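For this view, one protein chain was removed and the others were kept in their places.
Now for chain A:
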């Protein structure tokens, strides 16, 4: 019974990792860039959600939609200002820029509002503890899991059934060929950043309502964990990010359940190392032979 309870704990944590990991994976898939500022978009999202709930007095869903829209714009702005000029530079230059953007966002937020934590109001979502066969599950975690799954299904729909999704897949496959076919590569990349950042913003709001406490450096660890989740599933592959995120959440919960709670963060990175050694392309990755 305790094991089932721990699985429930792990899945609710994992669904947040999965939402952040999706953004990592989409951006990597299309421009081959590990966007280290992604965790900070998540943080900015949780603050935007906080301010729209407390200052604009919105309820959960309007706040979620507003935050997703604002984060989408924020993500596009980051891409246009910081990454686009480096599109043809070496990959290491873009990577270092991403780290720089990440620090800029973190300390920019600290500069404007200070480093003290903020607490989400407790009554954003109805709070009830549901008892099922001896399990205690809060209605919030079910609700949050539902919202995360709905967003992932929506993403699958966008990627596979819409025109922009088709363009994204084409650019990800071969940017030059896509350009020759008349696809506007720049707009497609911007759209990818917009969607990824919107998901990170949503994860931020969900995190805030679920864990209450938010602060300017909160994006670092979830960002790194989500990166591990993306690599675990196979970076660049969308279903891989979802599975990787959920799996990582469950692994962490089980490590704590065994009494090694201090090793929980370590376990996540051991997973990264093991995956890189034994399955470098991830669980869902295909082994692509490079042409010489």
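Keep in mind that, in the parts below, contacts are C-beta pairs under 8 Å (C-beta built on N, C-alpha and C of every residue); 3 or more make two chains touch, one makes a residue touch a chain; residues count from 1.
The definition used in the following text is that contacts and distances are computed from a predicted model.
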{"item": "Among \"RNA polymerase subunit sigma-24\", \"Ethanolamine utilization protein EutJ\", \"Crp/Fnr family transcriptional regulator\" or \"Molybdopterin synthase sulfur carrier subunit\", UniProt-listed name of the chain not shown", "value": "\"Ethanolamine utilization protein EutJ\""}
{"item": "Residue, one of A:59, A:136, A:162 or A:187, that touches the chain absent here", "value": "A:136"}
{"item": "Hidden partner interface residues of chain A, rising order", "value": "2, 5-6, 9-10, 12-13, 117, 119, 122, 127, 129, 131, 136, 138, 140-141, 211-213, 217-218, 221, 252-257, 259, 261-262, 264-265"}
